[in-house]
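Remarks on the structure that follows.
Every protein chain except one is present and positioned as in the full complex.
And then subunit A:
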Amino acid sequence: MSEPVVLGAEAVTLAYGSTAVVHDVTLSVGEGGTGLIGESGSGKTTLARALLGLLRPRSGAVRYGPRGSDTADLASLDRKGWARFRGDVQPVFQDGSEALDPRMTVEASIGEALTTHHRMAGNARRERVTALLEDVGLEPALASRRPHQMSGGQRQRVAIARALAVEPRLLVLDEPTSALDVTVQARILDLLERLAGEHGLGYLLITHNLGVVDRLCRTSHVMFAGRVVESGPTTELLTRPAHPYTLALRDAVPRLGGEPPRPSGRTEAVPAETGCPFRLRCPLAVDACREEAPVARDLRGRMVACHRAEDVLAANEVPHAPRQ
């Protein structure tokens, strides 16, 4: 293994036109799994696109490089720098049927990665495609299929194989299982966990599924309305949330045989423009929340942006059994 690398967002603000969708987000991905949790529209995917170099930050920087030494701003990379970045960081998107060119066979899709990064062709390329398909648990015979001739799980495996073909060091997994059936989800997650272990890959796992990060990510960040509202060790966040939004997310998870989930607060309210963006949905909101946007601060081993974090923690003093 060469030296570990790190990919990070540094006070990144992202906007489409004049609408900012991600505000001042700082996080980093290195060794092992990092979770990014949030509901639809919270800006997770937009942030992922910036981390992949597909979207230029309005302000702040996406930085990449060897851990411990100087990382480089993606905006300042030259051709060679970009080529190395592309070779090191690969995505797996939400929907395999979108992420694969409908007109290309599996072999052509994976082969494109091999040709681009390893100048492979002909028999060498075919053999490598076969090996990669086996690595992700697919029959090599699938090489001649097109996306519409495969199941959702198979397509996602092909997308993973294509990412691995590059021999990356970091993966950005943007809701890699949310388009799949529950049973298939579990198998894809098993596969990702195994591959990340075998290849020593770091990964950012973006999801709205708390059970998933609980299993795969040591550290997690919770996003709401384009801001990171809480981050810290995943188990801590899930057993003792310090932000009311994290708490609401956790309690919104339905459990077999349990009470039906009762999301706290008014889940339909839009993020507030002033003060704390969560205050319109927050059952604990006070005057201070309307007047001043909370700044992220260190609270017992985690970062949290909430005026009432202490009260949330205190209310959750009873240890919550970690979910399986």
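Keep in mind that, in the parts below, a contact is a pair of C-beta atoms (placed from the backbone, for glycine too) under 8 Å apart; a residue touches a chain by one contact, two chains touch by 3 or more; residues count from 1.
Everything below uses one rule, namely that contacts and distances are computed from a predicted model.
Trainee: Write down which listed name, "Tryptophan synthase beta chain", "Cytochrome c550", "Molybdenum transport system permease" or "Cation acetate symporter", is the UniProt protein name of the chain that is not shown.
Mentor: UniProt protein name of the non-displayed chain: "Cytochrome c550".
Trainee: Pick out which of A:22, A:37 or A:52 touches the chain that's been left out of the picture.
Mentor: If we include the chain that is not displayed, A:52 is the one touching it.
Trainee: For the chain left off this view, which of A:162, A:243, A:279 or A:307 is in contact with it?
Mentor: Of all options in A:162, A:243, A:279 or A:307, contact with the hidden chain holds for A:162.
Trainee: Of the residues A:29, A:50 or A:100, which one touches the chain left out of the display?
Mentor: Result: among the candidates, A:100 touches the missing chain.
Trainee: Which listed residue (A:87, A:140 or A:233) would be found touching the missing chain in the intact complex?
Mentor: Going through A:87, A:140 or A:233 one by one, A:87 is the residue touching the chain not shown.
Trainee: Touching residues of subunit A against the unshown chain: what are they?
Mentor: Where subunit A meets the chain not shown: residues 49, 52-54, 82-83, 86-87, 89-91, 93-95, 98-103, 112-113, 116-117, 159, 162, 166.
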